[in-house]
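Worksheet: the structure to be examined is printed underneath.
Removed: one protein chain of the complex. Kept in place: all other protein chains.
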Amino acid sequence: MFKFTLSRILQAIPVMLVVVTVTFFLVRLAPGGPFDAEKAVPPEVLRALEANYNLDLPVWQQFTHYIGDLLQGDFGPSFRYPGRSVNELIAAGLPASAELGFYALLVAIVIGILAGIISSLRPNTAQDYIPMSAAMIGICMPSFLLGPVLVLIFGIWLEWVPVSGWGDIPGDKILPALTMGSAYAAYIARLSRGGMLEVLSQDYIRTARAKGLPERVVIFKHALRGGIVPVIAYLGPAFAGLLTGSFVVETIFQIPGLGRFFVQAAFNRDYTMIMGSTIFFALLIIVFNLLSDIVAVWINPRLRHQTQGG
Amino acid sequence: MAMTESPLDTSNIDQEQLLASAEKGTSLWADAWVRLRKNRLALVGLAILVFLTVVSILTPWIAPYGYEVQDLALGASAPSREHWFGTDIFGRDLLTRVMYGGRMSLAVGFVATGVALVIGVLWGTVAGYAGGRVDAVMMRIVDILYALPFMIFIILLMVVFGRNILLLFLAIGAVEWLTMARIVRSQVQSLRKQEFIEAAYSLGLSRWRIIHRHLIPNTLGPVIVYTTLTIPSVMLLEAFLSFLGLGVQPPASSWGLLINNGVETMEEYPWLLIFPGLALSITLFSLNFLGDGLRDALDPRASKD
Partner (left out) sequence: MAIWRRVLTPLICLWLTACGGGETNVEMGNREKILQFGNRTEPQELDPHIVTGIPEANIIAALLEGLVAKDPKTLEPIPAVAERWEISDDGKTYTFFLRKNARWSNRDPVTARDFVWSWWRALQPALGNQYAYMLFVIENAEAYNKGDIQDFERVGVKALDDHTLEVRLTHPTPYFLQLLDHQSTYPVHRGTIEAFGAPDQRGTRWTRPGNYVGNGPFVLTTWQLNKIIEVRKNPYYWDADNVRLNGIDFRPIENVSTEERMFRAGQLHITQTIPIDKVPEYRKNNPGVLQVAPYLGTYYYRFNVKKPPFDDPLVRKALNLAIDRKAIVTSITKGGELPATTFTPPDTMGYTAESDLRFDPEEARRLLAEAGYPDGEGFPVTDLLYNTSEGHQKIAVAIQQMWNQYLNVDIKLNNQDWKVFLNSVNLGDYDIARAGWIGDYVDPNTFLDMWVTGGGNNQTGWSNPRYDEIILKLAPAADTQAERYALMREAEAILLDELPVIPLYIYTSKSLIKPSVHGIYGNLLDHILYKNVWLSDADGNK
């Protein structure tokens, strides 16, 4: 296992290198520069601005400058927010996004896996259809719809919870966590139902049942381990996505998270911020995909033997 | 651990039978159809999907109005005898727009998901089966693609190729296959060491034959489930991309776009959200029931029950 983890960490280096290089040149290919504005910017002002951020240098020199700074952990200054560094912006947005992501994940895993197990036990009965229909509604209701609907019902009509905010008024974290978690819960429910059905029809489960083990043990101890394999493969990227925030949920609920910065950076052509957010996201993807692969091996010992080989 | 031992209890006859039934591809599908026919919900789902597809194809001839015909003076009006689903703020007939929107959404949903499915399943199976260095390289490519900034990618696609419906499929397919590949790979990995695959191997079947006769059919369960999940997310992604200017251009529309616009005015003109929302939900429920039915029907082990 150690060897496996180590080799994956080593593999991360070329992955990051490719991501950094491709993104660096990709963002500069997109038309429109960071300083274009509705009112035309006078050419001499534009020149001053570009000189300020080294954008007047040849692209390859910009690249070496950037890599040099990056190796020292410096993502550079934001083009959009002149007084801010990218490091500062990410640090400012991360706590709210991570906290929201954590609650959303909690909602997603608890509700999703429970619903998945319940419906897999009696496939094609009411016990299957009801949780799965609820899951389908979760999928059909994208967050740009679910968020406003929840706010309207619970925030404005019933006045149970605040309509927006993050940590300002008690209860303002409930709706964002539900909105963000529900789509993931729906996915997890569907995937775990499928996985469970797959496993429950396998021979070793029959054997376990034949041995007279209590159903609870069979399901939670034996079947669940194999049944959530597809869920775990899904959770890797999902987790990275949850942590870096959701533009939609953060905008609807006025949450000071990373998602808003990430999406706006692309629209604003804030080159350094796009780079910073991409690198940050890539790191999370690598870490969580690795973790999800490790967990998959740990849960399903049948895989162990072969991952040691590769 | 008990379960690692348990497969030893099963007889080899089971494996032989399995192998035999999987080999006879045609009988697998024929069996599946027989089993699917017993699943009433799946059949209802199938019927609804067929109905919606037929309506979509016939829309240009049966739609009550033109999708672009405006009546600015009328504006947004509630459902009435003339306009069963009401009209939007331009006074355009919503029933007509939902019908035309369905053409777009169904096409995007099926084609883009199909693209994602093919790439994802092949990529995941090969990576999972090959293991070792090939697996590592293939999955790191997936990591890279996950990490690249999607918005910039879309903006570039638009600029380089202009507006094009094909690009929409391409862009969506390009992102949706990644998770599919991860799921299939993890599934293949856990199957690879199972006895019937090893049995097939010892019988001297070629690698390709094993992949395509045994591994792919056995990963169908999660693949079908994930496919039924991908179709709705593709339809909603389409709305987002269309809003950005890639894909559907007004006055044409799609369900995702109609819903997107309906949310803005859900308090003032609720019908603009309800009808497209219902159309999308009904489609997704049907797909889902059909998907579950197919999953059960295609399960290679189900024949034993």
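By letter and in written order, the chains are A and B; residue numbering begins at 1 in each of them.
Assume a residue touches a chain if its C-beta (ideal position, glycine included) is under 8 Å from a C-beta of that chain, and two chains touch if they have at least 3 such contacts.
Quantities reported herein were computed from a predicted structural model and do not represent experimental measurements.
Checked against the full complex, the candidates A:8, A:193, A:222 or A:260 give a single residue touching the omitted chain, namely A:260. The missing chain, though absent from the display, is touched by one residue of B:60, B:75 or B:132; that residue is B:75.
Of the options A:163, A:233, A:273 or A:290, the residue whose C-beta touches the omitted chain is A:163.
Among B:46, B:98, B:155 or B:216, the one in contact with the hidden chain is B:155. Even with one chain removed from view, chain A keeps its contact list with that chain: residues 30-33, 36-42, 44-45, 48-49, 51-52, 77, 80-84, 89, 92-93, 102-103, 106, 148, 151-152, 155-156, 159-166, 169-171, 173-174, 251-254, 256-257, 260-261, 267-269. Where chain B meets the omitted chain, the residues involved are 68, 70, 72-73, 75, 89-91, 155, 158-159, 163, 243-245, 249-251, 261, 264-265, 267-269.
By definition in this document, only the chains that are shown with their structure count from here on.
We define each chain's centre as the mean of its Cα atoms; on that basis chain A and chain B are separated by 21 Å. Residue ranges on chain A touching chain B, taken from their complex, read 7-8, 11, 14-15, 18-19, 22-23, 26-27, 29-31, 123-124, 129, 132-133, 136-137, 139-140, 142, 144-145, 148-149, 152, 187, 190-191, 193-195, 197-198, 201-204, 207-208, 222, 225-226, 229-230, 232-234, 236-237, 240, 263, 266-267, 274, 277-278, 281-282, 285-286, 289, 293, 296, 300-303, 305-306, 309-310. Against chain A, the residues of chain B that register as touching in their complex are 1-4, 6-7, 9-10, 14, 39, 41, 131-133, 135-136, 139-140, 143-144, 146-149, 151-153, 155-156, 159, 178-179, 182-183, 185-187, 189-190, 192-194, 221-222, 224-226, 228-229, 232-233, 236, 259-260, 263, 266-267, 273, 277, 280-281, 284-285, 288, 292, 295-296, 299, 301-302, 305.
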